[in-house]
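A single protein chain has been removed from this complex, and every other one stays in its place.
After this line comes chain A, so read on.
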Amino acid sequence: MMSLRETMLRGREARACRPWPRHVVDHSVWLRAARELGKGRGDMLGLWSDGAEVHMAILDHETSQIGLLSIDCPEGRFPSVAHLHPPAMRLERAIGDIYGLAAQGLPDRRRWLDHGRWGLRHPGRSSENSEPSGDAYAFLPAEGAPLHQIPVGPVHAGIIEPGHFRFSANGETVVRLEERLGYVHKGIERLMAGATLERAARLAGRVSGDSTVAYALAFARAVEAALEMEVPRRAVWLRALMAELERLANHFGDIGAICNDASFSLMHAHCGVMREHILRAAQVCFGHRLMMDRIVPGGVAADLSEEGVEALRAFLKTAERLVPNFVRLYGDTTSLQDRTVGAGFVRPELARQYACGGFVGRASGRAFDARRLPGYAPYDELNFKFGASTTGDVDGRIWVRFDEIRASLPLIEQILDRLPSGEIRAEASSCGETREGAALVEGFRGDIFVWAKLGASGVVERCHLRDPSWFQWPLLEAAIEGNIVADFPLCNKSFNCSYSGHDL
């Protein structure tokens, strides 16, 4: 039996993709790779198309190496990965919607991102016009006498993103949850095609607003890999500083919001103030509260001033004083834990199978962090721990966030202490030939994968951005089963999946 590693080296090496090789394979090798994934020998990091080929990024467990496989689809078909490895399901449905490429053997043939409202089909290639009257959508059946359905969304009760949830419930107990997403599909990958690097970076930073730093970083790293660029050391460290600030701001926001959904508004109030501290420090440091457009291919667009360092040191002092209090407040409030312990349980096998990243994966025992593996500068020079739990419930996902807050604070301190001096930006210029690059970056929500193909003139020909939520949303459906309907907001918030990042 050929191992996944050997399978990944089969076929013809395609145009050099940096830093990971890409091989064009035939049907049988493609399917063998899918089967190996199905057996748990590797993680699927992404599955996407550029219209002509379908690509898959795989992390091999045996060697801890990442590799890309591609399959040509001259007849508009490719063998489905999903029927051997279910995490590919929605990705294949999306490929069908955008590029009209059919995954043969795909168990679920319903359209996913395409709601029949764009006025055209298959916008990723020569598109056909269609009536924008909206398609009907057949939700999966849940049968049985006492069952009733509860439709929720796309417009929700809170200030959150739009999506539809269809609950089948037996009294108060959820028997099945089915998600329907795609409401915030903005056609970003098509907007990317032909965009200058500058415009593409702005778009990447707006895939998911709460992860604007992580997305800009992932895009920049993919471009820099393609162009084999050196980024000035100071810029590399400033990027990490921004990434950790974003992580902290989101984790504080999340912990407060989860507790608020359990009606514990005290935590929400305190976390909201902490988050505001961070955003204001970011404004002082980089001139934008969310740090949008501050990371660009080649470096960063804003340098850290003395005033910025002071703002951050002041924030660190406050945080070091208050975080232990927050931990105690959560840990000592049993009435709050009564809601969070045991709710929304994610089985470890499922987290592994879906290669589920971020706090959702880590709370269910999947110890993965892109800062460690594949790893990138400057984290190889920094000391940090990442959160871990095996309880898999809402409580576990809160504790992992606390762990990550406690890890990010010293990271920021280390960065401030050791920040190299010098340039902050190198010129990203084209190299007169088509180039490909990819990157995996740890956002607060989990690992973001970006693949970019640059044309000879330096514009982006194709770019794919895969949000961590693709592998978390399906687990929410599983996690809610057997919980009561009233606990859904709590479970949902503890996942905090991105709609915009997923719908793209």
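Methods note: a residue touches a chain if its C-beta (ideal position, glycine included) is under 8 Å from a C-beta of that chain, and two chains touch if they have at least 3 such contacts; residues count from 1.
Everything below uses one rule, namely that contacts and distances are computed from a predicted model.
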The complex's invisible chain, by UniProt name, from "Carbohydrate ABC transporter permease", "FeMo cofactor biosynthesis protein NifB", "TPP-dependent acetoin dehydrogenase complex, E1 protein subunit beta" or "NADH-quinone oxidoreductase subunit NuoB": "NADH-quinone oxidoreductase subunit NuoB"
Touch criterion as defined above, residue of A:Ala16, A:Ala52, A:Leu120 or A:Cys431 at the omitted chain: A:Leu120
From A:Gln104, A:Asn325 or A:Ser429, residue that would touch the chain that is not displayed: A:Asn325
Absent-chain contact - pick from A:Gly42, A:Gly182 or A:Pro232: A:Gly182
Hidden partner chain, touching residue among A:Gly40, A:Gly76, A:Pro107 or A:Pro132: A:Pro132
Residue touching the undisplayed chain, where the options are A:Trp30, A:Phe471 or A:Tyr499: A:Tyr499
Chain not shown, touching residues in chain A: 115, 117-120, 123, 127, 132, 134, 154-155, 157-162, 182-188, 190-191, 199, 202-203, 206-210, 212, 253, 266, 269-270, 272-273, 275-276, 279, 283, 289-290, 292, 325, 329, 332-333, 498-500
